[in-house]
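A single protein chain has been omitted; all remaining protein chains appear in their positions.
Chain nomenclature is as follows: A, B, C and D, assigned in order of appearance, with residue numbering initiated at 1 for each chain independently.
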Amino acid sequence: MNLLAAETEVLAPLASGWFLENAWLIPVIPAIAFALIILIGKRLPMKGSELGVASMLASLVLSAGAAYQWIQRVNSATEEQFVEPVIRSWSWWRSGGFDFGIGQHIDGLSVVVLFVVAFISTLVQIYSLEYLRGDRRYTHFFAALTLFSGGMLAMVLADNMILFLLGWEVMGLCSFMLIGHWWEEDANSRAALKAFFTVRTGDVGLLVGISMLYFAANDWTQENLGLSGFSIRGISAWALSGEPNSTVIMVAAIALFIASIGKSGQFPLHTWLPDAMAGPTPVSSLLHSSTMVVAGVFLVARLYPVFFVGLDILGSGGNLIMFIGAITIVISAALAFVQNDIKRVLAYSTVSQLGYMMLGLGAGAWLPAVFHIFTHAFFKACLFLGAGSISHSASHHSFDMKRDMGGLRKVMPITFTTWIISTLALCGVFPFSGFFSKDEIIDNVGNNGYNTFMIVGLVGAFMTAAYMTRATYLTFFGEPRGASAGHSSHESHDDHASHDDHSSHGPHESGLLITAPLMILSVLALGSGLLNATPFGESWERMKLWVEPRAVEVVDSTYSGGPGESLIVNVPSAGEGSSKSVCGTSTPEIGVCYAPKLEHAKFKWSKAMLSMAIVFLGMVVSWILSMLLFTKRDARLVGLTQRVKILGVGHRFLVNKYYLDDLYEKVIVRSVAYPISSAAYWFNQNVLDGILHSISNLTRKFSGWVYKNIDQRVVDGTVNNSATFTKSVGTAAQPTQSGKVSQYGALLFSAAAVAALVLVIINT
Amino acid sequence: MIAQNIGFWIIAVLMVVSALRVVTTNNVVHAALWLVVVLAGAAGQYILLAAEFVAITQVLVYIGAVMVLFLFGTMLTRARIGAESDLNNSYKKLGIPVALVMLVAMGLALTRSFGDEKLPESAKVVSTQEVSDQIFGPYLLPFWALSFVLLAAVVGAIVLARKD
Amino acid sequence: MFVNQFLFLAAVLFCIGVYGVIARKNAVLMLMSIELILNSVNINLLTFAMRNGSTDGHVFALYIIAVAAAEVGVGLGLVLLVYRNKKTISVDELSEMRG
Amino acid sequence: MNMLQENNWLLSVGTFLPLLGVVVLLLTPKASDQMVKLVALVTSIATLAVGVYTAFKFDFDQAEKLQFVADANWISVIKSSYLIGVDGISLPLYLLSMVITLLVVIYSLDHVPSPGKPKAFFSLLLVLQTGMAGTFIAQDLILFFVFFELVLLPMFFLIGVWGGEQRQYASIKFFLYTMFGSALMLVAFLALFFKTGAESFSIPYLIENGGSIAKNIQIWIFAGMFVGFAVKVPMFPFHTWLPDAHTQAPTQGSVILAAILLKLGTYGFVRIALPILPDAAREWAPYIGGLAVIGIIYGALGCLAQTDMKRLIAFSSVAHMGFVMLGISTLTSFGVNAAMFGMVAHGLITGMLFFIAGSVKERYHTLEISKLGGMLTSMPRLGWIFGFCSMASLGLPGLAGFWGEFPAILSAYNPAEGLNETVFRVFMVIAALGTVLAAAYLLWMFQRIAFGTAKNSSSHDHAHSDDLHDVTTFEWIAWTPMLLGILVLGILPNLLFSVFDPAVKITLSAFGG
Partner (left out) sequence: MQTLNIFAAQWVAPTIDYFGLAPELVLAGGLCLVLMLDLFIDERKKWMLTAISSFTLLAAMVPVLMLALSETEVRTMFDGRYVVDNFSLVMKAVFLLAGYVVVLLSSSHIEQGEYWRGEYWFLLLTSLLGMLMMASSRDLVSIFVALEFLSIPAYMLAAWRKRDPKSNEAGVKYFLLGVFASAVMLYGMSLMYGVANSTLLTEIGAKFTATGEFSAVHALAVVFVVVGFAFKVSAVPFHTWAPDTYEGAPTPVTAFLSVASKAAGFVALVVLLYTAFPLAQDIWQPFIWVLSALTMTIGNVLALKQNNIVRMIAYSSISQGGFVLMPLAVAGLAGSGTTALRSVVLYMIVYAATNLGVFAIILAVSNKTRSGEISSYGGLFSYAPTLGVLMTLFLASLAGIPPLGGWIAKFVAFQSLIQSQSTWGYALAVVGAVNSVVAFGYYGNVMREIWMRPVPDNDTTLISVPGSLKLALVITAGATLVFGILPGVGLHFADLAEIAGAIIR
């Protein structure tokens, strides 16, 4: 299993431990829990939810242990030493010379994501205990949620692409079940279908990519590393070995990236994400913070060498990943402006943040991107759960900010505080966690020479600040509206009727099971950035130390034995000539390289200040606009006297003021901000989503056509026609059987005569 | 030989003309009588072919017995003694080409195979004894069989033809 | 004498007989036409007997004559049967079964 | 090929035991339905017991060898003998046929379809079982052919007597189609026999000697077999009997048809066509592959156009068997393994789907998708089972369907030596797109049937509110093994692959692995 362990010991024995060696338990526990919930969940006192929570807690503990021991392991290595991932694998099945393994691949990246996933999942499950209390499919919900986390965990620690694919698809399935949780409503089931189907479209890329990589890499990996071509480690090493055909690896990388696009909701396959908000809020939270959508980013991070070589990352002029990332940032941020549904705002925000991660990965900022996964998980989970908390306790299950929210800061202090913290983190305000990750990305993008993309990143930051401010304002400031104001006249959004008792109480703070996760998450949203606080110097860059793989592994040339037989590989252009080796300058002549050597930007306060300024500008502008726009507009609804009270001016003036408002709204806002956002939204709904729908409609129509015309008429028609034809031959032959003896005789004699004539002529 | 040849040609022409009349005449009884001419002609040809026993049998069986049967048949089915218009059917037109094709096929084959081969000049008349030696020698079994055939024909024909 | 002059006579008789059985619808006339054919066969057989100098042809011809007699007997029996049921001996009327 | 001959009575007993059951059935009085059912049940249980014992005795370490080989004189004049045996390829299918038959019998205890006549129904099921099992154990072409054809008549009657409204048309179509194929196949078998020196019809012998036939003749012989097997599979464009047969067949018939009968064709390819005629197989492979991917896409499109649940599932078979054929067409042992796995997986999954369709029909009295809906509310268990099977059918990893589908796609990337890689890679991408379409039609169906609220109002004429009961005991007993099978094979595919692999390797040795 650990092929290189023997040899690395020569350098320095790396610490390992039980948690690292047995990390495979982390996804297995939820999987077992899932089965148990399904089988006996309904009979348990808490309807199976306890099993889910317990399994997630266990996974969390194991993940934390693994993380701890990984840190120890890293610390036990020397500065430049390659930190061997803890790989264990077992043969799963064999077929035709193909060895499909199953196993774990624990390295920095997996540890981080494992921890995040386990952590968020645990909190979400705890949160759901309260949020879904009384739901009719409570047990099913927890089962699906648990399996969902299990799938993600399995994917994260997969040591080969097959297992990776398995986790990936299991998540897809669970997302279908979870998004469609309230499937009685047509919209929900449609959304679930759409989500699954869109993601599945992207999966074609994954299938193709895996296949291509396998066949391209298998010989090399078998020969040199004794690993199968599915092995992530093998593929990584192969990608950097200089061996691969550039076309093959490029096509494979593009194929894989298509899968990422689908899963991570990148442009243009992002339309399923907002619809997926139909699911229960905890699901949205889990889906958008740490699992599912992150899987796409994780795929790129995991097989980074493949993308690095295949898409020529760090090459001049940008690459596909960067373009997609950048477009996604802007487009989705713009879309977030025009949403009234708080969850949709957050959804687009997620898409946008994923765009940042993609941008970072595409630009060679691997670590910042991974770090952004880490921090984003906390604050985005917090935001979603906050939104859930609002709908649960204040807005009568509505997520409409304009109709049912407003002024909630007083009634929901905890929710409000955690929301603000997370928002600041999302906007990237120092010293909240988002700053350390997002700013790093933007910084590194610029540092690696992509100034245009850096500007896009900054614009994105501005927009992020702006729309989050708008959302915050609408939700927590201003006057309460609709349900938050106690009105319950409108139709409830989520018709799980058991919650109706809330309406009588009016808006209030949520219970501890909801607020506790919020608080924990907000603390992390605040503080998790410090794990890689570049501004504070090298020693604060712990994440870099722990997570970033070291570029090269030194191989002792005397090593022999093991299934790999020969590990002596000539790394091309290693340190020779002027060309920069992907493994960095310190690559020895002989060795296997598992990760590209990446440069990190030097932190500069000046740059940070610039971006901070942009963020603040965005917030302020948005705040003012929101104030002007929404509070005033809202006042019009409430009534005359109130307006007088607030403004203390005359009726005519107020009327004029309204003119101004209208002017403002119609002329300034609508002519400047709206057209762009609206156009984007229009484009989104009509063109992108429209394309999606029309593709599906077309396919349906086409299939109908094929069925009717090709299958039934041509193919089946041929069959039926042959029967008809046979019968018509019979009909044609029937007249010969006229019943008249003379005719029979004529036939007999003429046949004899003709046969005789022919054969006589032939035979003479 | 010349005399025989002359005989042959006279009889042959007579036979062909009579045969044509058999198949074209509108009168059943005439047809039967024309058939007699053909059969008698055939008997003549048999003599030319040195088959006197067969020729005699031909006269006895055909002209004597079969013709009587035909005439009885004609009577019993109350055919008109005289011309009838509907003795032929709609396949008449088919008959000519079929017969012609057949004739062409036969003619081709015969011409190509026998060309101008001649019959042996000094053929001895086959005596009745020789024929009977053959019949009661190697061809005995078919002879026995024939007796059953005739018996069956008689029994069957009676059953079928009698009124009941 | 040429072999073919007899054989051609037989062939012509045969073909006339063929025409007869096709063109005639009166059952008795059909039977007569068949006799033409059988006679042509006999001419053939005897011609070959002379040509080959064997007596087998004679025997064959005699058996044919005998069988022909039996056939005519059976045939007329059938004709009478039909006539009794249908009051006609036109074989064209015998086309109840077809197709 | 060396063979193991111990316990050579086992296979004969396992194969012909159902016929004994038929004899007993014929002797039981017509009136006593219970007795009839009991006899059928006991027979199928006993058959399966023999099958399990066979599996128990099977030497899995030598799965590549024919085992339990019996070789008796049969038609010595034409050099055909009663040569039977199983190896890793046939054993799982052999057992599958027994399991499916037992489950179908169990299911039928409670669901003898209209117009009743349980005696005839169970007799035909058991005869069918003999035919199916026999096909998988036959190691002689003529014996194979006899068993291959033996399944025709019972299935013809199952469809024709116990089927739906269009049953007569469907049954005749099914029969004529299959017969057409097998007639040509027989011609091909005979040509093969003579071209190998007219020595023997034994498959092992022909495998050794078939390769020496001149290539252009091989191609023609292969063509005959191709038609025979392709009709059975069914491959595009020979598939049109399938939707009709499936739609009209009674549930039990559909299940057996999907689970076993379709496999006879693919099994024939693996067992007979490929190893005996390697050169021709190489020539044909691209065309087979092409038809296979056309089938995948075409089947999926067909599914999307359907409004009838059962017909949709039937068309999905076309698509799934396309994957199987794609795997076979790569001529790699990996691809063929995938195909073999796909056969078993498809048998379980689609069989299950047909069971569900049958139960839906029984409860709703219609299979029009537009008239169904809200199954999850009215019958949550049935709904979830349906969901599970849909997921398995669309190839979700972790369930059996995936291991037939994904490796097949994977194998197309790298077909056997001598095949055009570009062509097969194109096939691979198309097949991968097919998985998306599979997701589309299956989920669409699932969404429309299971989600939403029940549409009781749409069919007032049937007072069927009483009928909407959840899964019954008999259904549970019949279904649980299949559901477990889908799950277990999904998690532990090696259970099957380890059995297939050695045998497949040997079989495909002519293609260099």
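Quick notes on this one:
Basically, contacts are C-beta pairs under 8 Å (C-beta built on N, C-alpha and C of every residue); 3 or more make two chains touch, one makes a residue touch a chain.
Since the model is a prediction, treat every value here as computed from it, not as a measurement.
For the chain that is not shown, the touched chains among those present are A, B, C, D, taking the whole complex. The residue from D:Phe58, D:Phe122, D:Phe136 or D:Phe156 that touches the chain not shown here is D:Phe156. Residue-level contact of chain C with the missing chain is found at 14, 17, 21, 27, 30-31, 34, 37-38, 40-41, 44-45, 47-48, 51-57, 59-60, 63-64, 67, 70-71, 74-75, 77-79, 81-82, 85-86, 91, 94-99. Contact residues of chain D toward the unshown chain are 30, 73-78, 117, 120, 142, 145-147, 149-150, 152-153, 156-157, 160-161, 167-168, 171-172, 175-176, 179-180, 183-184, 186-187, 190-191, 193-195, 198. Where chain B meets the omitted chain, the residues involved are 105-106, 108-110, 112-114, 124, 126, 129-130, 132-133, 136-142, 145-146, 148-149, 151-153, 155-157, 159-160, 164.
Just so we're on the same page, only the chains that are shown with their structure count from here on.
Of the two chain pairs examined here, A-B and B-C, it is B-C that is joined by more C-beta pairs in contact. Chain centres here are Cα averages; for chain B and chain C they lie 7 Å apart. In terms of their C-alpha centroids, the spacing between chain C and chain D amounts to 64 Å. Shared contact sites, meaning residues of chain B that touch two or more other chains, fall at 89, 91, 94-95, 98-99, 102, 106. Contact of a single residue of chain A with at least two other chains is seen at positions 740, 742, 746, 749. Contacts between chains form some other arrangement here, matching none of path, ring, star or all-to-all.
Applying the touch definition to every pair of chains gives A-B, A-C, A-D, B-C. Those residues of chain A that touch chain D in the complex are listed here as 91-98, 100, 162, 165-166, 168-170, 172-173, 176, 180, 183-184, 186, 188-190, 192-193, 196-197, 200-201, 203-204, 207-208, 210-212, 214-215, 696, 699-700, 702-708, 710-711, 715-716, 718-719, 723. Listed in rising order, the residues of chain A touching chain C in the complex are 734, 737-742, 745-746, 749.
Within the complex formed with chain B, the residues of chain A that make contact are 740, 742-743, 746, 749-750, 752-754, 756-757, 760-761, 764.
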